[in-house]
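The excerpt is restricted to a subset of chains, each kept in its original location.
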Amino acid sequence: MEHKGFVDLDFVKLDIARNERRGFPEIVYAPPKTHLQLKKIIKEFRKHTDSLVISRLDYKKYQAIKNTSGALKYFRQARLGFIGKSLKPVRGHVLIITAGTADIPVAQEAAVFLELCGNYVERLYDVGVAGVHRLEHFKDKLKRARVIIVIAGMEAALLSIVSGLSRAPLIGVPTSVGYGAAFKGLSALLGMLNSCSPGSVIVNIDNGLGAGYFANLINK
Amino acid sequence: MEHKGFVDLDFVKLDIARNERRGFPEIVYAPPKTHLQLKKIIKEFRKHTDSLVISRLDYKKYQAIKNTSGALKYFRQARLGFIGKSLKPVRGHVLIITAGTADIPVAQEAAVFLELCGNYVERLYDVGVAGVHRLEHFKDKLKRARVIIVIAGMEAALLSIVSGLSRAPLIGVPTSVGYGAAFKGLSALLGMLNSCSPGSVIVNIDNGLGAGYFANLINK
Amino acid sequence: MEHKGFVDLDFVKLDIARNERRGFPEIVYAPPKTHLQLKKIIKEFRKHTDSLVISRLDYKKYQAIKNTSGALKYFRQARLGFIGKSLKPVRGHVLIITAGTADIPVAQEAAVFLELCGNYVERLYDVGVAGVHRLEHFKDKLKRARVIIVIAGMEAALLSIVSGLSRAPLIGVPTSVGYGAAFKGLSALLGMLNSCSPGSVIVNIDNGLGAGYFANLINK
């Protein structure tokens, strides 16, 4: 049943007016939805909009729904499904930095999303503070960036370090990487929140998409 | 003793190169410093830079140090000290919204800082979700804003609401307002981190200055 | 062995007097009980009462015990087993609202229970605050409701929003939906507890049945 601004499938109210209202189509969060629900959502959306993002779509679920639409592209490491035309890169550089190898899936979620939205993306992975000289090697990248996303677990000191070296706005993503007193990302979350250098903000633990979405908003 | 980029007063290393490196002069955090230390810092900074921001400067401490420099301006509700020329507003609108009256001091810290940096600032105080129709009345302000700062304690639902209504990037500041299970801002912090609508980021509890600093970075 | 008011099966004391004392038969919580124990309980109860509710009965357990009594009805999404006559709806409307699709199983637990007890139930699923305009579309439902149950995870702002729009008593059910700093429902629990608008109360995380039970109590 279609209402003004949304379509009612009972188990979900598809927000087909979001693009107009917020400048971006709705993003469907896959984990709680069944295969059948995702298929219905894809079919219904295709009647109303040209593009659709499905987040946290694991490979198995993707396999189950991929026949729903031939237009569905899938980015495995980023766990993103996408229907639509990805834009040509016309916006400034967004630099995505990770502290370690384990943070890369979260980084890819941000990176792929940003590229689909037409941003130039540079990746700089595994430059954590255990060897901060590695970071210094890439000073040019730091300078060129219009926005920087810093993705780190454990004590997440990398956000503070980058913050001290750059003029660009910084978005921190704490990750659930680590063990023991890392407490599933709590340690990184508190570390980033208390970063002693201004100019940075944070999003939820492991929320690469949220960081990418915000970076896209402020990168013009 | 002066070194390349900073001056060493033993108890503090003044970062006189920060303006050049980060595009903004150092911000001195007043609470842990004695009157004498603040006076020495002000005097030394004045030799090297034109402007200086002192944060969380309570009224009593201000009284004790105000004779150090005739150029020291004081904003009581925002607890900010400032030396320098405030810039003419040339940047886009930053809208600062609070959920309640109790959030105003944190809001003023952000607002005054942004005005000193040359931003147009609009204030919209006490429009918490208990009466969300009050917010709707100000839709023009929401549209005009280039950046929005949302300041709220308790369950901090206001961030999610504004997020659903606006295209501008949103910065949430959880506050320590509330009682009982508000747990000194923890409830608001978790609420904002889990905001189900993308497009928002957060800073530390009660950190109005951090939000203002970041808003200034992205408002052009 | 039967005592005044209860039957003693050693591993369980069946409270056959609860209906008389509290106006409602005992509800058997399935998870810690073995198949054999559940079968014994069903058989014994049937000697004393006409109706019985079994909660959190997963499908596999249901399969194992369904032969015990031909009268056993099963509601899979709600994970409820029921023996007895469900009442005709004669009570006022109870409106059950969820923020997202993931909250539906908890909602169904409340909804099915309320329908068995003779309440009119209206469902309004997936109207979370990311698109609060969807909620406004259903203002008639909000007005018609005599009691409203709001079921939400993450920051659970939906309770505050509905609270500001309605005169009916509200019952909030925080859910364990979300990731990262949602901390298995803690974030939603604190958010609902700190709801800044009066007129709402809450039950335990994911406790759809408790909300349904209470709603039935106050809906006349």
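Per-chain residue numbering starts at 1, and chain names A, B and C are given in the order in which the chains are listed.
In the analysis below, a residue touches a chain if its C-beta (ideal position, glycine included) is under 8 Å from a C-beta of that chain, and two chains touch if they have at least 3 such contacts.
Keep in mind that this is a model prediction, so the values were computed, not measured.
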Identical protein chains in the complete assembly, only 3 of which are shown: 8
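In this section, only the chains that are shown with their structure count from here on.
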Where subunit A and subunit B are represented by their mean Cα positions, the distance between them in whole Å: 27
Between subunit B and subunit C, centroid-to-centroid distance (C-alpha), Å: 44
Junction residues of subunit A - those touching two or more other chains: 21, 189, 204-205
Interface residues, subunit A side, partner subunit B - complex: 21-24, 27, 164-169, 171, 189, 193-194, 198-205, 209-211, 213-214, 217-218
Residues of subunit C defined as touching subunit B within the complex: 99-100, 128-133, 154-157, 160-161, 163-165, 178, 180-183, 186-188, 190-197
Residues of subunit A that touch subunit C when the two form their complex: 3-6, 10-13, 15, 17-18, 21, 26, 29, 31-33, 37, 176, 185-186, 189, 204-207
